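Complex shown without one protein chain; remaining protein chains in place.
This part shows subunit A:
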Amino acid sequence: MSNDPIHQFQIQKIFPIEVGGMDFSFTNSSLFMGLTVAAASAFLIFSTSGRGLVPTRMQSVAEMAYEFVASMLRDAAGTDGMRFFPMVFSIFMFVLFGNLFGMFPYFFTITSHIIVTFALAMLVILTVVIYGFMRNGMKFLKLFVPSGVPGALIPLVTAIEIISFLSRPISLSVRLFANMLAGHITLKVFSGFVVSLGALGAAGVAGAVLPLGMTVALTALEFLVAFLQAYVFTVLTCMYLNDALHPSH
């Protein structure tokens, strides 16, 4: 592997597939998405298969994950929002496992590609829009017209609110993607310093201690960011779902 910090994000085709001139190849990204889903499902299935009244260690981790997401959703969207629990929990587990998978050396980080995070964000926003219209009909549009605004300003404020709404999927996806991308590049650059300095002889090896310590610290930070970003993504999902359920506030 080269010292190139961007190399880890390259998409490689594993099985080239082409249907009607379109590229449907099975890539390393698809492989790791599959692995993420498999790992998350396996974790939940095996950890809860015992169904002990007194949970084992793994079972209590799974129960904590459930409680964590459930209370997040209930706080943000009320008990009404619990109908979205399967979706929110799946998104949380997918993002969390995807982020954590990226922390293994030589693994591909699926959430470091904006198309993956954007697809997740669009899933959330389309759910909000479609369910919002289904449940509230035209009242859903009240979301864009704040109350108590003077009549002359309403067109301007509504335009700003609509743009602000449309920017949600973008900020949601950019945040996750930028965090993972930047973190992994920083990690790679600092660990690259260790190698390049180590090649310079005794003084270089002594100097390489500094970036090595930095790499260790950054690895810990990246684990924190992996959890934090999965949490932030899920919290915002809950808040947007709340808009679909109660648009008029």
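Definition applied: contacts are C-beta pairs under 8 Å (C-beta built on N, C-alpha and C of every residue); 3 or more make two chains touch, one makes a residue touch a chain; residues count from 1.
What we mean here is this: contacts and distances are computed from a predicted model.
*Asks:* Which name from "ABC transporter permease", "Transglutaminase-like putative cysteine protease", "ATP synthase protein I" or "TonB-dependent receptor" does UniProt give the chain that's left off?
*Replies:* Its record in UniProt gives the absent chain the protein name "ATP synthase protein I".
*Asks:* Consider the whole complex, including the chain that is not shown, and state which of A:P5, A:P55 or A:P146 touches that chain.
*Replies:* A:P146
*Asks:* Out of A:M64, A:A119, A:I163 or A:A217, which residue would touch the omitted chain in the full complex?
*Replies:* A:I163
*Asks:* At which residues does subunit A meet the chain that is not included here?
*Replies:* Output for subunit A: 146-148, 156, 159-161, 163-164, 166-168, 170-171, 174-175, 178-179, 182, 221, 224-225, 228-229, 232, 249.
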